[in-house]
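We show some of the complex, not the whole, and keep each chain where it was.
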């Protein structure tokens, strides 16, 4: 993959730089008086910078959260966290440009901190899709998918928010459901029947599961910030935080309950816990800023926790065998199903309030149509020049990375024979 | 444990939802004008949302900090981080309700961001106690302990702050000392003499110690936020941050000095470092917001670092043999002793300032009495239907979790024999 990858990466970066030079400007609405000065009351008006704390939390989720969530496979940790970084770094540049240009209608536009949140959000959609094809694609395919998916993502988001005027504060539909179903479609396109027989590397080891828990926890902890990051007043932001906080807590409890019920001898399954405990955050996303009452968000979270575990147990195997879609990280159960639950929950709330829930229904329908129309573009990923790994090489870092050969076992063996005598440690 | 656990978890979640529906409301004091509007000067008054940055830091400590701090045992990492999540997720819901209802005297009450900080705080008390019984209890026992302990915690806190009007900004006494002595009492109730002979799984491996360092570091880094989270003016918040910052730094230096002095051949002990370096944060907690001067907080931190290491070296073995209390994570040395030091330091300061230090003394006494009176409730944990692990199964994830069987050794073995040839990595 040596030259193709290098040329493509360098080429894309050059394109980004040229596009930024032509279209991207600083925010000009900021105050430049000294922070320590006491004269200027103008400092106190809300500005772009007020979004920075939320940006940081989202940034942690994108790079550390999703990054380590991808490290659960025993031999695919370098690729999991490493390709996550590459996708997100390219994606945030392209996401900044493409979303900016959509809203400016082709004119020069300014970057605010909020644009950086939206850029990170666009990367999240790709990272969700990445989970579905984890271990089965090359870095070159990742680069192509990043550009394609974010383009469709931006068009879809423009349609949902600007044309249908739908409400989706945590972007459960436009990011999570979109990313999941896009990823499943790609996984379907790249389906390889031989991998279904079970691959020895498509497993975790004890410590790789613990690494994945790092990613999980930073996602879980900062999810209230994710769902409230683009709220445009304090009341909505507050409600998005509180509802997400309790929805997540509820989904943890029901995820544990349900995982224990479904597994042999009542044991807990780390895959269920790691995903279903987050489902509450996705599911409450669409209506998190509404006045739904905390107990209602706990109901949403509880249901999402249960449905997500059921999805892992029953739907994922079915998808692989019947639909020929192999979903490595089970993104359908964390992002797809809970995203749909979130849409339904919002429709119910709006219907009860006699608000216009049709916007949500229309935008959900439009999103499906957008996905359907655009997904054939991804067939480009099947072209055999993108250095896709062979069936045997799937889920294995050593195809794309220099991997240390020395293992724990060697360490100990070496200790016994070599010049670091064990009595040192007596 | 299959059905008992599932029924209990689902049942508790249903109870939470019903209680929230009856008693919990949104904060109504927030501004809902657009954040980008420049008209409204009312935006600038301090509101509930100003506590959100501190809440996030506390939230990181509770879930990532304590979570990974519990992963030090070689075969109990899933349970350490996983049960930490379960306890905290249930605990924050119950803690929100029980603390709210105490202060509202049985009326409906509003949730502010500060309530979420206090909810997380109540979970911390249980997580400290969890450390004392780590590896020796079942998830069902955890659920029961969470509900019991937070109830007593809330009652004790109400007494200390509302009746005795004591000052304890970082809640060293009401969270740390309380959680530690509660945990030791439970450990005493659940004492099993056979475990004292030494259990092969009650050990760390190299990488489990490194995982625990992740938890340690996030606790250490955000402790200034913990101690200043509920400060009610900027000056107190500032002092709590500065004092905690320097107290922690000092306790690191003395912890290293003392650990090296006490170990064979002057080697450092990771258990000492990981705990005693945090002792400064606990010990300075009670007086962190007072005008004690930075150098005084460094003295408190230095003493706490030394005492904590001494506790590990001399007290923990003594507790196990003489008092029949086995403290897995050594919570007495990190939370118990330093919490008491914090109380004493505050009494000295208040006495020197001729302020009324009696409140602190009374409240300390009352806390002891509360603990003594209520701890027999925990005898309920001994009932043999809670699926407590047998002596052999202690400190072992595989009793409650599906655990991957493949280890590092297998990885390498597999590489040698199988279709991923080593020359790939040459």
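So that you can tell them apart, the chains are marked A and B in the order they are listed, and the count of residues begins at 1 in each.
Note that in this section contacts are C-beta pairs under 8 Å (C-beta built on N, C-alpha and C of every residue); 3 or more make two chains touch, one makes a residue touch a chain.
Worth saying up front: this structure is predicted, and the values here are computed from it rather than measured.
**Q** Total copies in the complex, given 2 are shown here: how many?
**A** 3
In this section, only the chains that are shown with their structure count from here on.
**Q** For the two copies chain A and chain B, what rotation in degrees overlays their C-alpha atoms? Round to the nearest 5.
**A** Rotation angle, to the nearest 5: 120 degrees.
**Q** Would you kindly tell me how far, in whole Å, the mean C-alpha position of chain B lies from that of chain A?
**A** 30
**Q** Provide the residue numbers of chain A that touch chain B in the complex, in ascending order.
**A** Residues in contact with chain B: 44-46, 50, 53, 57, 74-75, 200-201, 203-207, 209-210, 213-214, 217-218, 220-222, 225, 231-239, 241-242, 245-246, 248-250, 252-254, 256-258, 260-261, 263, 265-270, 273, 277, 291, 293-295, 298-299, 302, 392-393, 396, 398-399, 402-403, 405, 407-410, 426.
**Q** Write out the stretch or stretches of chain B touching chain A in their complex.
**A** Residues in contact with chain A: 1-3, 5-6, 9-10, 12-13, 16-18, 20-21, 24-27, 30-38, 41, 43-44, 47-49, 52-53, 56, 59-60, 63-64, 67-68, 71, 77-78, 81-82, 85-86, 89-90, 92-93, 96, 111, 113, 116, 139, 207, 211, 214, 264, 400-404, 406-409, 411-412, 414, 418-420, 422, 424-425.
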